[in-house]
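To start, the structure under review is shown below, and the notes come after it.
The chains shown are only part of the set, and none of them has been moved.
Chain naming follows the written order as A and B, and within any one chain the residues start at number 1.
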Amino acid sequence: MVKWNKTTLEISTHGKGLHDITETVRAQLRDWDVREGMCFLFLPHTSASLVMSENWDPTARADLETFLERLVPEKEAWYTHDLEGPDDATSHIRAMLTDTSLTIPIDDGNLSLGTWQGIYVFEHRARPHRRKVLVRVLDME
Amino acid sequence: MVKWNKTTLEISTHGKGLHDITETVRAQLRDWDVREGMCFLFLPHTSASLVMSENWDPTARADLETFLERLVPEKEAWYTHDLEGPDDATSHIRAMLTDTSLTIPIDDGNLSLGTWQGIYVFEHRARPHRRKVLVRVLDME
């Protein structure tokens, strides 16, 4: 029988950077006892995003953060969208280059991630924010 | 009972830039009377793409467009793919950096977007085009 599970995670970010949510999502799947199906993640924000990346060596994350800081710096003379400060335009551009939704298979009661693959909320704002992650699970068992 | 709804939106773009399709998708969900489930959007094109971004201040969109114009300009000496003109290689590269598919939760009969979050077709071709957006809805009610 096909079942549908849903919840909203509330994440506190500490300003710019990658925030690991892998274990939070995994714990939720265990609570629901989902054995097999699909996990859909959606971020209802436009100045943060979702990213999957290496979760073993912290320098991998540091390089992702530095890359975006260099490619889309806060101060560009041509930005026109700065109502909320110098991190305004750059936040939306960084979000466009990464992801708003992710779909991850569930097998044997767990996310089928690679060995060193983690799920991150990428905060693009300078200051800490409360972010929501909508979790939807299609349970095919 | 699980139901499946589908349609194809036909969008006329006006050359390069972001084209808002949020209300078109929402109207379709109301027509189908879908209360809860998942909305899948897919763009069957390689020189346009899908993007979610801020829908309140038009300068946010302008900066996204300017960013891609600067990062992937029309004229680069190293482009080899120019059969269809100077906007050929750059279109495919811009599409690669953004999205071809999006998955958005539906709750209480509406897309669960953030307050200022809109759905856009990003046209990467210089001239106007007719674009298709495949809409698939998994109705879990």
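Operating definition for what follows: a contact is a pair of C-beta atoms (placed from the backbone, for glycine too) under 8 Å apart; a residue touches a chain by one contact, two chains touch by 3 or more.
What you are looking at is a predicted structure, and each value in this text was computed from that prediction instead of being measured.
Here 2 of the identical protein chains are placed; the entire complex in the file holds 3 of them.
We adopt the following convention: only the chains that are shown with their structure count from here on.
Centre-to-centre spacing of chain A and chain B amounts to 20 Å, using the average Cα coordinate of each chain. Those residues of chain B that touch chain A in the shared complex are 2, 36-38, 51-54, 57, 59-60, 62-64, 66-67, 70-71, 97-99, 102-105, 107, 112-114, 116-117, 138, 140.
Chain contact summary for the complex, chain A toward chain B: residues 2, 4, 6, 40, 42, 44-47, 71-72, 78-81, 83, 88-89, 92-93, 95-97, 99-101, 103, 134, 136, 138.
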